[in-house]
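Here the structure comes first, spelled out in structure tokens, and everything after it is commentary.
With one protein chain removed, the remaining protein chains of the complex are shown where they sit.
Note that the chains are named A and B in the order they appear, and that numbering of residues resets to 1 at the start of each chain.
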Amino acid sequence: MSQTQTPANASAADRGPTAAERFINGILPENPTYRQMLGMCPTLAITNGMRSAMTMAAAVLFVLVCANAMISLIRGLLKPHLRILVFTLTIAAFVTIVDRLLAAYMYDMSKQLGPYVPLIIVNCIIISRCEVCAAKQSLPIAIADAVGQSLGFALALASIATIREILGAGTWFGLRVLPAAWPAWVIMVLPPGAFITLGLLMGSVNWFLARRQEARG
Amino acid sequence: MISAEVLLAGGAMAVLAVALSYVLGWANRTFHVEVDPRVEAATQALPGANCGGCGYVGCAEYAEAVVVKGEQVTKCTVGGASVAAALARLMGVEVKESWPYRAVVHCGATSAQRLKQREYRGEQSCAAANMISGVQGCTYGCLGFGDCVTACRYGAIAVRDGLAVVDYERCTGCGACARACPRNIITMVPFKAERVLVVTCSNKDTGKDVTAVCTVGCIGCGVCARLNDLLQIDSGLARIDYDRYDPATADFAAVLSKCPRESLVWVGKPTPKDLAAVADKELPSRVEADFKTTVDQTEWRG
Partner (left out) sequence: MEYVSSLVLIAVSAAFINNFVLYYSVGICPYLGVSRRVDMAFGMGCAVTFVISIAACLSWALTVFVLRPGAPLATWVWHWLRPDSAGVVDLSILNYLVYIFVIASSVQFVEMYLRKFFPPLYKSFGIYLPLITTNCAILFACLEIMKHVSGVPAAQLWDLGRALALAAFGGVGFTIAIVLMAGMREDLDLCDVPQALRGPGIALIVAGILAMAFMGFTGVDRNLAALLR
């Protein structure tokens, strides 16, 4: 912990990004899926419809915020070599809560999401955020970071799920968007479609960023 | 009061935690491996490039060799003197003075200076061209197809006008180019100063046999060896003894003026005078291929 304490007379800029900055960072600049390449498993598995994607995003939001808050509160007690285990157990507790809530109030969605809700436990995004931010920062900053990253993740999921659902089933959030004559590209709602969509989207993001880099000179 | 179900759940977790802790604690003691902590510190001190220049597969292997087997601390060419000093401090030994080794291409003939060149339409690699006769007159010198360029990971060697040229600001001394050259004309020379004198020829023929194939190669006349005892003629080729080379006392003015060919050359980082000469010019950006392809090397031209 000693290396993260700053002298009392350091300016605010030296203490790292503020809460608001972390919030904005998490959405696009440090987007967990496109920039950090974390949390790939749910991204590929449950994005075959907007409804399941957004439910997963909400679940991740809940778990990330609660886990960050809890870890931030107990950050003074963490021993270095046990901290990953503590993070994982905390996250597992909150994921159990979310899983039971979903099974109780949204049973069909819970069945559709299946084993991917408990897999939030080993989602790299949450562990990485706990390790990088929550274990070292105070409560408001940790929560802002969690919300920002979750919104970024939701944005990434939405982008993939939109493409997959519209092309694969002609619907969006279950509402018909394309005419019924559209031959649904079933491959898009199957696992290969997930891989290819994410690969092409990553390529587009990289291309766009490279163009912006060139334009800046 | 806490309900009995919660107590049972909590109790079950507690029992599991205690049991697993006991098992892991036992495993920790039983499976304990004695590891010298200096190996970890040595690995940290090394640059971590895993280039193989020290002769070991990776930095971790070399660190282990240094700590456990007492290997020399001066073998890291990329890290140089500072890394050698750090390792020496760690091991408590004294490091003899060591110098960085840098690659030197022992050929100074550009395409224009090579004679008896023939049109070559085979695989554009030195290894392939070396296997057939008659690509160029000199059978010892640089072929210029760039096997060394492909081998270098630091972008420190390039082929200009058909001759491989080393960029001493980027060369780390890993030796990849020396290993790649099929004619073995790149050697690793200790750079006891920023610029050293080298013999830029590998042609072991003498006299007319050399002048027939190259306008600048060493003819083995022996004038330099007579004037300076650091130079010797070894089977028709001048050679500098780098072990005895001392930049402070070496005086090469006489040999440089008397050498009838252009085989004795200063190489190394650019001097302030060189830099000043091009200071007002716009340096072109390096044009580098942005893809690797096996097709180029086998392209049949024509």
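Here is the rule we use: contacts are C-beta pairs under 8 Å (C-beta built on N, C-alpha and C of every residue); 3 or more make two chains touch, one makes a residue touch a chain.
These figures come from a predicted structure and were not determined experimentally.
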item	value
Chain not shown: contacting residue from A:Ala20, A:Ile74 or A:Ala210	A:Ala210
Identified contact with the non-displayed chain, of A:Val132, A:Val177 or A:Ile196	A:Ile196
Residues of subunit B in contact with the chain not shown	4, 8-9, 12-13, 16-17, 20, 23-24, 27-28, 30-33, 290-294
Absent chain, residues of subunit A that touch it	37-38, 40-41, 44-45, 84-85, 88-89, 92-93, 95-96, 99-100, 115, 118-119, 121-124, 127, 187, 190-196, 198-200, 202-204, 206-207, 210
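Please note the rule applied: only the chains that are shown with their structure count from here on.
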item	value
Computed distance of Cα centres, subunit B from subunit A, in Å	45
